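Subset of chains shown; positions unchanged.
Chain lettering (A, B, C and D) follows the sequence in which the chains are written, and residue indices restart at 1 in each chain.
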Amino acid sequence: MSWLPSLKTATPEEGYELAIKLSRMAVKKTQPDDAARERMRPDYANNADSLTQVSLVVATNFQTVAKANDYWKS
Amino acid sequence: MSWLPSLKTATPEEGYELAIKLSRMAVKKTQPDDAARERMRPDYANNADSLTQVSLVVATNFQTVAKANDYWKS
Amino acid sequence: MSWLPSLKTATPEEGYELAIKLSRMAVKKTQPDDAARERMRPDYANNADSLTQVSLVVATNFQTVAKANDYWKS
Amino acid sequence: MSWLPSLKTATPEEGYELAIKLSRMAVKKTQPDDAARERMRPDYANNADSLTQVSLVVATNFQTVAKANDYWKS
């Protein structure tokens, strides 16, 4: 089963969760070692600027997901 | 109740508030510890470059919200 | 009266001014203390990289405002 | 006369020049002191990362200008 079968989600909130998933996947594919990623977690989870950049990536992916769902208008 | 039931807002100003909410939610979901986030607040609230980056995230999310509302034209 | 009654402006130049206003508002909402923001002003106003990032935020907001005005074509 | 009477340009190259102008204007409006900006010039003009960020701002503004001109298709 694909980790990304579709960009469609039932609700905006699920769309936002998908944007987070898309944001993390690029990190995972660049650093596939789970333990290495886990070790870095405190570095960004406790740094305000790091968290802001994470939020920028999510915002960029949310643009894509929201568009794909026609902004959940209908 | 969802924290994001819809991207629709009555006015541009409410849309801007929603963009701020979207920007903060990614931070909250990455660092769910309220106290940890509170401790970091002075780090970015008193740093000009940090605030500029926060504003970039809000601008990116506002693009999405404004589009979802057809720029509040009608 | 709302600080953002509409994204419509009469001219591209006014649209650019609105983009600057949108960029500053996110900073103001994150750091509401006027004196604190004033103290930070020399930090970014005299730093080339800081100013470039400010310009990136304005560019991102100008995309939104220009689109909302159909690029002032008509 | 406005510094930005229109987003329309006759050619893609002129559109790119307008994107540069838009990028510089946000800097000028944030730091209106000509001498201060001139002093900072060597800081970014001789720093590779600074120049890359300048290019990101121009790219973002060029998206807007190109769209306003329907990509100079006709």
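A few points about this structure:
Keep in mind that, in the parts below, contacts are C-beta pairs under 8 Å (C-beta built on N, C-alpha and C of every residue); 3 or more make two chains touch, one makes a residue touch a chain.
Treat the numbers as computed from the prediction; the structure is a model and nothing was measured.
Depicted are 4 of the identical subunits; the complete assembly encoded in this structure file consists of 6 such copies.
We adopt the following convention: only the chains that are shown with their structure count from here on.
With each centre defined as the average position of its C-alpha atoms, the distance from chain C to chain D rounds to 15 Å. Looking at chain C, one finds that residues 44, 49, 53-54, 56, 60, 63, 67 touch two or more other chains.
Against chain C, the residues of chain B that register as touching in their complex are 11-13, 16, 20, 44-49, 51-56, 58-60, 62-63, 66-67, 71-73. By the touch rule above, chain B contacts chain A in their complex via residues 2-8, 22-27, 29-31, 36, 40-41, 43-44, 49-50, 53-54, 56-57, 60-61, 63-64, 67-68.
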